[in-house]
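Comments concern the structure below.
Apart from one protein chain that is not included, each protein chain of the complex appears where it belongs.
Our next item is chain A:
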Amino acid sequence: MRADEEGANGGGATGRPVVELHGVSKAFGPVQALSDVSLTLVPGQVNCLAGENGAGKSTLIRVLTGALRRDSGTYEIDGRPVTAPTPASVRAAGVQAVYQELSLLPHLSVGENLFMGRLPARTGIIARARLRSRARKALDEVGLTDLSPDTVVERLPAATRQLVEIAKVLTADSVKVIVFDEPTTALTEAESKRLLEHILRLRDRGIAMLYVTHRLEEMFEIGDWVTVLRDGGLSEAGPIDRYDEDRLITAMVGREISSLYPESHRHAGPPALRVRGLRRFDGSPTIDLHVGAGEILGLGGLLGSGRSGLLLSVFGAAPIVAGEVEVEGRSVKPSGPRTMMNAGVGLLTEDRKVLGLLPELSIRENVTIASLRSGSRKGLLPGREQAEEADRLLDSLRLRAGSYEQPVSTLSGGNQQKVLLARWLLTKPKVLMFDEPTKGIDVGAKGELYTVIGDLAAQGLGIIVVSSYLPELLGLADRILVLRDGEVAGELPGTATEEDVLRLASGGKGAETPVLSEEIPAPRKGTAPTPPPPGAPPSGTASQPGPASSSGAASSPGVASPSGTASSASQPWPPPPTMLTPGSPPTPLTPLTPTARPAARPTAQPSAQSPTRDPSPPVGDLPRPADPPPSTSPSPASSARDEGRPPPGDGGGAIPPVQDDQER
């Protein structure tokens, strides 16, 4: 594998790698966080960094950005060795980073945030006009043409903030490399798509990118090269078209996964939870829902459609003005979390840090906190039995922790979620509600959580799952309720497709989806003033090809590649030269993926400097995931790159040929 990587470095000479890490190791005390990892970033390429939580991705990024000193190995930027990197020197050398946790100052304006630390000023007094004009330029660059530089960051939706963050990075004097650390975690699918477009545009400008994400399909959408870390070491690296989703997961976790989602041969028993006529505030639509014992009910909808609010209301944590809640046939007034908890309802919130964990308390204390009352006698803490029960639960959930006495804040996201799950299981609930259960959780822990959720349903609990991640929603749920603007837009069976959900969630009116305009104040450059042209179909038809093709690419790229190509070819309009032509309505459902690729290609290829992905696969019969192959144009660089970058499996046989056969 390492030999391959060296070969890759040699091959990269065609498009001079801008950053080269070689044999980098880093240890924290006894824990070897990185061992002998190599990474090459080439201009005009998106290198996806994959790996489970704890695989060393963050450490690698921190070494790259100068936040951490490496123990050994070499680091070169533009061929010059970097001996003692600091964040400032690395940034000055052109390596920028967009972090997962937004680094904007919420109370300051957009403009001030963009130039914080180097505000244009004369003798200490801020030059406001200059600040504004520079900010304007930076915002235009990322398409936020409508956003005023004076807007206070606090008031912006998450997606816009993320774009502002990118604008901030682009204002640096030298931008050669951008590191994206899970930029889409806080975004909805539509917002993510827009972000990915921007990344592709940056790629076409010849910027090298390192992209870290938990969403595999994003890698296939925008990646050129993938580097997989496992347990701090380099697992595999290679062009993304050698991989499909299963293969990538295999590389990440070290073994193959037949299916992430539990089988759904459940039948719903008597209703465990029934909600009738719930109104969250005066004038809001009423909501009815029920979930049977042993059933998994999925709640779908766009961000802001009121899913989380609904869960909080049912749980008694948010006020309601009307409605009845019944748990196992007994009427309960959702007056507070405590009442609902005693009635047998549990809620795992979306934001674990803010609404779930007690960070200073130990793992065990976090688990028992909700059950202290029921287990206590005369106000004393419950005895050994409850602690042991908690431990048993944690053991059965396979919590990865040194000791259950350690503070819960020391755990990774997936394990924190397990702690919260154990907390609610200890209360012996009849209904469990999960709000985005796998947000920010790595693939391995995801699979475990899905299994647990399936098992719980099999044990007769009523389960409600809210998820923005459609494959997850469809994979888990027996029945799906789709919310739109705070009301139930419709119900779908578990066998529904992603486009069914999206159509219900967005109301089928592609061009006038309210959510987009509500959440992203500034439409992209060029599209803002153009109303949908007369030729554009007003509803339904416009949205249909979108989800079809994007979901095809998203769910299983390996299989979907022909269909993805077909659908993009069968679109009513030809692939536009830019991301969005006036002909394509600004809807979250436009088929961004397939159009983005061909669009990116012509601009990228003529320049011999930028080694775009070679269009013809080096091994002819490998599946080409999510990539419509315009193999008619063999790029001059391709042959050189083929020699330079043999597929990871060529020598070591790491690509099991069996799998390819299955795919075909």
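The criterion applied here is as follows: a residue touches a chain if its C-beta (ideal position, glycine included) is under 8 Å from a C-beta of that chain, and two chains touch if they have at least 3 such contacts; residues count from 1.
The working rule: contacts and distances are computed from a predicted model.
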Per UniProt, the name of the complex member that is left out, chosen from "Binding-protein-dependent transport systems inner membrane component", "Ribose ABC transporter permease", "Phenylalanine--tRNA ligase alpha subunit" or "Acetolactate synthase": "Ribose ABC transporter permease"
Residue among A:91, A:134, A:423 or A:503 that touches the chain left out of view: A:423
Contact partner of the left-out chain, one of A:183, A:206, A:323 or A:356: A:356
Residue among A:150, A:405 or A:491 that touches the chain left out of view: A:405
Contact partner of the left-out chain, one of A:35, A:65, A:188 or A:506: A:35
Interface with the unshown chain - residue positions in chain A: 1-2, 25, 27-32, 35-36, 230-235, 253-255, 257-260, 262-263, 315, 317, 337-338, 341-342, 347, 349, 354-362, 365, 369-370, 372-373, 376, 379-382, 384, 387-388, 391, 395, 398, 400, 402-405, 410, 423, 444, 447-448, 450-451, 454, 652, 654
